[in-house]
Structure formats: C-alpha cells, structure tokens
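Pasting a structure below so you can have a look.
One protein chain is absent from this view; the other protein chains keep their places.
Let's turn to chain A:
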C-alpha cells in the first residue's frame, strides 16, 4: 500500500472524483496551474483542463455563490477557501444559501453536490488569521454537514464520501498535518462513512473525544495517562454535523468520564454541545464532571501559540483530575 501525506491523499481523492465524474469541478484562489497554496489541487488542471480546475478572482462570497449556483445546476463543485479564517465573507452564501437551498424550495432544487474544502487550525505560527478553527459557527447551521479528517487515510475516504454526499459538506482540513501526517493510503477508490464517529482506542477508565489535528494531541496525552495505568477510550468524531452522539454515549456509559478537546475557544465551542448531550443521556453514570480542554477565549495568538493551545500536557492534567475527582 502506498504511503501518502495528507495533501497527497486529498489530491488523490480529488483526482479519483474528477476522473470518475465529468461534473466534478475544482476551483478557488490559486488552485489552477499553481495547484493551490498548499498544493492540494496539484496537476488537476493539467489533467482535466482549465474548465474543470481553475483560479477564481479573490472573492470568497463569489466563490461560494458561484459554487451554489453550479451545484443547483447539477454539477459537483469542490470549492476551496484558501484558509478557514477567510471563509467569513462567504458566511451568508453558506449559512443562508447552501444550507437552506433544499429546504426552502421544498426539494425542487438542492446544492447537494457542493463540497467546500478549507484548511483550518493552528500550530503553524500563523497568528490570528491563519490559525482559526471556525467549526462551531457552522455546526449551528441545519442543512450543512461538517467533516474533519485526522490523517491521510481518513482524509481521502471522507473527502470522496463528502463529494458524493447528497448534502452540502464543509470539509475542514487540519493544515498542521498536511505534510506532517503520513500513512498508508490505498491507491484505489474508497469511502468512509459521514455521520459516524470512530473509536480509535478502547479503554475503561475515561473517554476522550476530539476531531482533526487534535486527535494527535489527544493520542500523546493518552500515552502519558496509560503509563500511569489509566485506561483511555479515544473517539474521533470525524463528522461534527450531524454528530454521532450514540457512539460517545455508549462509551461514557462504560467509562463514566468524558473529556472533549478542541483548538477553538471554549465559550460556544462544539465541546459544549457534546457535554450538554452527554450529561443528559449519561447523567446517572457520570463519575466526574465532563471537562473541556480547549483554546482560550481570545483571538488566536502568534508568539504565545504554545501557551494558548490545548496541548497533550493540558489534556493529561485534565485526565488526572477527572480520574481523581
């Protein structure tokens, strides 16, 4: 099985989708001949022509407006927003248009073919405007699906599933892992399920939930905890909307303890949603308070990035406190 980094896996997924279906069209700022600032769309214009892989003017609301129309027409647009930090000019097109297209027309029209790819997250010395994790703005929007892969294998399978999914998908790519995360990825076509979490490690003492780049950080914290004899169960949510509460509930009914971790700020973050649901469904089984280990309620810093981030040590401490509660 070939080894790929996450960018290669994403590029490979786009290549497969474009080869299979003429209606798949990739576009965004610099995605054409340059192949995107991160090179996720490398060689696609060469292979499939300028009409199916192209640069757009620098206008995010235009990119998503264009993509909505193209999807309504029956094409399968894969639009790239260069950084998730710059998705906000397109917020209206995503929240008021993509998400509501099917509902408001009574299913006469839909933009189910639409996938929006965008790199998110910190740890790359990107400061306020190249580091944000805006997932919670979108998980509050019925009609969207929000998907986040944690490694190259997941990225390829989830991206192919997103492109073929009958609903619009916001596909958040952990850019810190673009080149850092390397793993075996099948060359052939495969899909991973949207809306299903994955238990990536079983354990009996405590449940840890995360998604995307945070899974690697949780993994490191779990190693420290296991050295102290704490058996951790680790769940990658993979899809944040609609999220797989059942898998988390089943785990917490067993462990009685839950930690949720994300890079985005604490207040209004998606961990709050998970905590509320789990206390409702697991109330009598909880051994300790559900804990959120997240970024601070500040803009994303630059020089003090390390201090801001919910790293493995902060998660490890939360595990200890939960177990010793």
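We take it that a residue touches a chain if its C-beta (ideal position, glycine included) is under 8 Å from a C-beta of that chain, and two chains touch if they have at least 3 such contacts; residues count from 1.
Here is the rule we use: contacts and distances are computed from a predicted model.
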Hidden chain of the complex, named as in its UniProt record, picked from "RNA polymerase sigma factor", "Propane monooxygenase small subunit", "ABC transporter permease subunit" or "2-oxoisovalerate dehydrogenase subunit alpha": "2-oxoisovalerate dehydrogenase subunit alpha"
Contact residue for the chain not shown (choose from A:3, A:73, A:204 or A:267): A:73
Touching residue (missing chain; options A:1, A:19, A:59 or A:313): A:59
On chain A, residues whose C-beta touches the chain left out of the figure: 25, 51-52, 54, 56-57, 59, 61-62, 64-75, 77, 89, 92-93, 96-97, 100, 102-110, 112, 142-143, 145, 166-167, 195, 242-243, 245-246
